[in-house]
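Would you mind keeping the following structure in view while I ask a few things?
Apart from one protein chain that is not included, each protein chain of the complex appears where it belongs.
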């Protein structure tokens, strides 16, 4: 059954850049030093995979609150790496799959990667790949075990190298499942903190805001906020106008639960 | 199996207005300002979907006590939007379906919507779509995961836009399942509160009530009441006569558990 | 699978009176005012279904201790209604059915009813239809969800009307399952209370009892008793003789757990 | 599947006496008044079934500690009744059956009984029929529900009568499952209590015991003991000799856990 | 399915002595009086089965700590009995079997035994036959029920006799499952206790030990030890040499967890 499932997944050599770029459709705004630090560490891992003989397999887990940009960072790193094989494994493409079919699709990505000397595999939204629900909790143990095995198994042929990047917003739960421990390294993608980071992002997406308006908006955002959420609120507040009024912005913040 | 289930669901381009109008067969009575506020917010979302480039997918959850008119509001908004594709995904049409078949039917609605530039999908009564039972609790994790994935996945082609409206009367439970968090925004549909709102509704359905009778009835309704319940009690009290006696009305209130 | 199950259930247009009358084979003794009140309320619902345009679907749950006559009342109301379609959905006819087959049979009853302008469906012994066991508790969530959906779905065509009557002796458990809330109204069928109600029943089934014997028997029944139980004890005490001795009656009460 | 299972069970008209007699291969010793009382009550039920028009179905549960003779009593009553159809439904004949096949076999017994005007069905060792295990607890809910339905369903044709006798040594557990409540009456089969009852039994199976030996043995049995156990210990103590020494008897009592 | 499984198990008439002797490959050392008592009781049961008419089925459970020699005792008794049919039912031969196939194999042993006038069936390592795991606990209820039924069902034909011997090292757990209660008698196989028992065993397997060395070794064994464990430690300490040094022996005891 599993063998059949395996055969039914068509072979494919990584993804082309367009498919990846859709995952950071609103660009990557370098909003501050915490963001820079993460990108730098990630680029070093890419380099280590490229050169080290002793570590043919390296795995990094990007964890962080929802909407902090984890998927976008992973995808953009894939593009930057310029590795011949970059594949995003995502629950999107597996809606309604059986556990067996999911395992087959995941395994296939790893097998396909073995045709390329250098590969990146993004395991996006691990909680969805394993069908995680906090009630129970429930999850597909079959997929969890498959991931645990694959994260520990270096490419079979000695001249192949693989970087695995996982993303999740429920790292604490994945730790209970020993999945976090399956990764060599875990990095936390932060929320936007402080007025400066928020202003840097706003400046990129709304051209017309005065310094005063900026100040009013940022001082209204008392909690940390994810970059994707900030973009959503801004868009809601904009709605067809070029400018964004502070009042409308605050109202939208409120509707979105802030 | 899932593939086959998927094929067995016939493709269809949204719903025609009649199918939607049956969901608000007793009309939409604008009973007060809380109702107006919800409708206005919802219309803005329709507008945002129509115009914003950055938010091709927007999702709203309508939650509220049973019988408050959630389904009617969602369906009437679908009609008002005048989007070419409006589909109500409801457990009605899935009685006895396997989990796999339910996922297939839900996925199909999203796939079908991708043929229209502008679409509304109503996920009516989420608790029934996921087979939720508070004992256990039990639910179809397969359907829950499918919904979580679909709520996060924007239309693949850049010129398609989608508004998803969910309805539920057990929002607290769906929050435990992380389903609430899968929606961009949650709005609460209120019960009728205060004599004015109740009178506004009564005036629409019973023509013959004197001001005195109105006062007697509304003063008897001490708890908040859902609009669908008020209509049911009125109908019970009427029963063939044109007028409704206050005594009979109070008796029916009592039988219905008030 | 479900589709096939659905096809295998033969279509039938309601039940004929004989099939219904077997459910109150010992007649309906109007034992007192609480009984009269229930019958009157039920007859009003029949009337409302017959005439109201706004409530094409009405549902009533008859709950009460075991042996209080719930099934007999529902069946006799079906006969009295003179609706062209009266169907009793009972676990009797589904022994050994899979959950899927049970759902199909239940759905079929509702589909069949849609060919009649006026219909009554009795969902007898809901705890058996859903395979309820208090240990766990266990139940068929598939059947529960099917019932919840069907109880909320009015006949599709506007000129059809449907009255659904459920019966149960474990209403508290069904409430935990939200099944009680699925009905528009719940009525409690009482046990026989007080010597007068008991005597009214005894007079119907034993012709030869003296006033003194009646008094002795009724004063021995300190707890409330269901009408079916009273009939069983009487029958046990009778056993071939035309008369029933008080002593033998008390002994049988004791054996039956009173 | 169930339909097929049903067909595979061959129809049979009750059991012949030999098959029943094997269930009381060591005879029925009338060991005292508690035993007489039970047999008398049971014979009255046989009589009621034979004559009463209002109670076409009567059900009795024989409960009691292990080895008290429940199966033997039920089987011997079946023989005494002289009803044309007497069937013992036992887990013996269902080793390795699926739940569905068990239900089919049980249902078949009830269906077969409907060809006879008067029938006895013995549901022997209900805990085994329902695969009961106290760890969990686990049980076949499918079989439990089947039994609950069949215990409540009178023979369909008005000239058929049926007596159902269940046996169990875990009545408290069956009560939790509502199975006890499914029977009209429950009777407790007692253990042997007091020296007189024990001596009555010993006299039947060992001819050579002196009054002194009898007294020694009975005074050593401080706890109540089931009749089957007493017979087993006696047999162990005998072992080839015609007489039974008191010492050996006490040793065997000890080995058997007394 | 079960029927097919049943057919697939080839019929066999018991085991030949060689197959049994492998189960006590290191002989049976009569290490002391507790051992003698057990063997004597067991031989009496063999005799009872051979002669008693009233107990065609007798069942004994050998329980005891791991490695105490339960399997060896059961197998050697089988050989000593000289019954024409002796079968060891063991999980060894059922690796990877489904629950159904296990039941079929067990039932087959009982059915096969019915061709012999006198039979011994050893149910070895009951915890493995029922797939017992203390976590949960989990176990195959299907196999447990099958065993409970078979332990209570005498050979159908009156001239057949059967002795069933079970072995287990988790009697307390089997008691929770009511399996212990399914046996007529339970006997405890002890660990080696006291220097004399240990010396008796050592003398059998190591020829060269001086009295001094014996004393050193036995005084080092403070806890009771199973006979199989003592043999294992001795073998580890020997390793190619004819003699065993005390130091090496103590080291091996330590490695083995003493």
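Chains: A, B, C, D and E, in written order; residue numbering restarts at 1 for each.
Heads up, the rule we're going with is that a residue touches a chain if its C-beta (ideal position, glycine included) is under 8 Å from a C-beta of that chain, and two chains touch if they have at least 3 such contacts.
Computed from a prediction, not measured in an experiment: that's the story for all the values here.
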Full-complex contact with the absent chain, from A:27, A:137 or A:194: A:137
Who touches the missing chain here, E:63, E:131 or E:197? E:131
On subunit E, where is the contact patch with the chain that was removed from view? 25-26, 66, 91-92, 95-98, 101, 125, 128, 131, 133-135, 138, 205, 231-232, 235-236, 238-240, 255-257
For the chain that got dropped from the picture, name the residues of subunit A it touches. 1-2, 5-6, 41, 44, 47-48, 51-52, 54-55, 100, 103-104, 107, 137, 139, 141-142, 144-146, 148-150, 152-153, 156, 176-178, 181, 184-187
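Following the convention adopted for this analysis, only the chains that are shown with their structure count from here on.
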Approximate Å spacing (C-alpha centroids) for the pair subunit D, subunit E: 33
Multi-partner residues in subunit D (2 or more other chains touched) are none
